[in-house]
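One protein chain omitted, others in place.
Then we have subunit A:
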Amino acid sequence: MTARSMETGVSATGRAVAKTGVWARIWQQDGPGYLFLLPWLIGFFGLTVGPMITSLYLSFTNFDLLTTPDWVGAANYTRMFTNDPKFAAAMRVTFFFVIFSVPLKLAFALAVAMLLNRGLKGLPLYRAVFYLPSLLGGSVAIAILWRQLFAGDGLVNQFLANFGIIGPSWISNPNYSLWTLIILSVWQFGSPMIIFLAGLRQIPQDMYEAASLDGASKWRQFWKITLPLLTPVVFFNAIVQTIDAFKSFTPAFVISGGTGQPINSTLFYTLYLYQEAFGFFRMGYASALAWFLLLMIAAFTAFSFLTSKYWVHYDD
């Protein structure tokens, strides 16, 4: 009897030990990881997931920040596509900007990177000079400079006057205003150029030597060796630059004084979103705009990844 009671006593304490042991083991195994992750987790839920769900909800409401949100169903989305000429203008401007600025910027970046990659002297200096504009370009100061360069009495027209050409005020002419912003974007080709340079260095030299021995021209070498082997870098640069172009805000805001004028010709999507949200306090509609932007970027990225297997060369 004593033996039995002793036995149960032992097994009871054994179970208790095992039970605290499980929690201790979980704590020991997962505790430190989650403790270190805690600030990020708070931010992830509090500043990303929570707000995302909220803005999705708000996009189906009318919300002016002061009164409670008023559920309107899909009205914001139908208004976007059927009854909002400014939205249509913003889409046109943004797509025009993306379609022209990104390929031009990448073409410049690749051309200069290839020139620099031929073992020229002074590479660090050239690289620094070309990189500087992309480092400074996001600031208000450069937008102000651009406004002055392309003004009616700006530097560009002073230069053209030397050839007897009287240029228009590029900034306030709706036919040219968007092009000044495209030029500003292309001027910042330095950072994709640096990524291209790093990619070009990965291409083994002996491939070119073998191709030259076989009599392949430089032109042919570019299309058959350089470009195919560089497609992963082209792919990466194209995605990053396109998403960035979709989100472009500061230059258009400063150059047009926050209006997107003349005649909405510089009304970038994000500028329109800003106006709706913080100019007119139509937060519900602005949330719908934000979610549509997210969908466009997601669709573009998914499309790029799906088509990438047909044109991006992966070394495996």
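To be clear about the criterion, a contact is a pair of C-beta atoms (placed from the backbone, for glycine too) under 8 Å apart; a residue touches a chain by one contact, two chains touch by 3 or more; residues count from 1.
One rule holds for everything that comes next: contacts and distances are computed from a predicted model.
K.L.:
So which of "Sugar ABC transporter permease", "DNA-directed DNA polymerase", "Acetolactate synthase" or "Acyl carrier protein" is the UniProt name of the chain that got left out?
P.N.:
Matching the unshown chain against "Sugar ABC transporter permease", "DNA-directed DNA polymerase", "Acetolactate synthase" or "Acyl carrier protein" yields "Sugar ABC transporter permease".
K.L.:
Please pick, from A:Val140, A:Ala210, A:Leu227 or A:Ile263, the residue that touches the omitted chain in the full complex.
P.N.:
Answering carefully, the residue with contact to the hidden chain is A:Val140.
K.L.:
Which one touches the absent chain: A:Thr78, A:Gln158, A:Asn175 or A:Ser217?
P.N.:
A:Gln158
K.L.:
Among A:Ala75, A:Ala89, A:Ile225 or A:Ile297, single out the residue that touches the unshown chain.
P.N.:
In the full complex, the listed residue that touches the missing chain is A:Ile297.
K.L.:
Touching the absent chain in the whole complex: find that residue among A:Ile195, A:Ala211, A:Ile225 or A:Val312.
P.N.:
Going through A:Ile195, A:Ala211, A:Ile225 or A:Val312 one by one, A:Ile195 is the residue touching the chain not shown.
K.L.:
Extract the touching residues of subunit A with respect to the undisplayed chain.
P.N.:
Missing-chain contacts on subunit A: residues 29-34, 36-44, 46-48, 50-52, 54-55, 58, 65, 112, 115-116, 118, 120, 122, 126-142, 144-149, 153, 155, 158-159, 187, 191, 194-195, 197-198, 236-237, 240-241, 243-244, 246-247, 249-250, 253-254, 257, 270, 273-274, 277-278, 283, 286-287, 289-291, 293-294, 297-298, 301.
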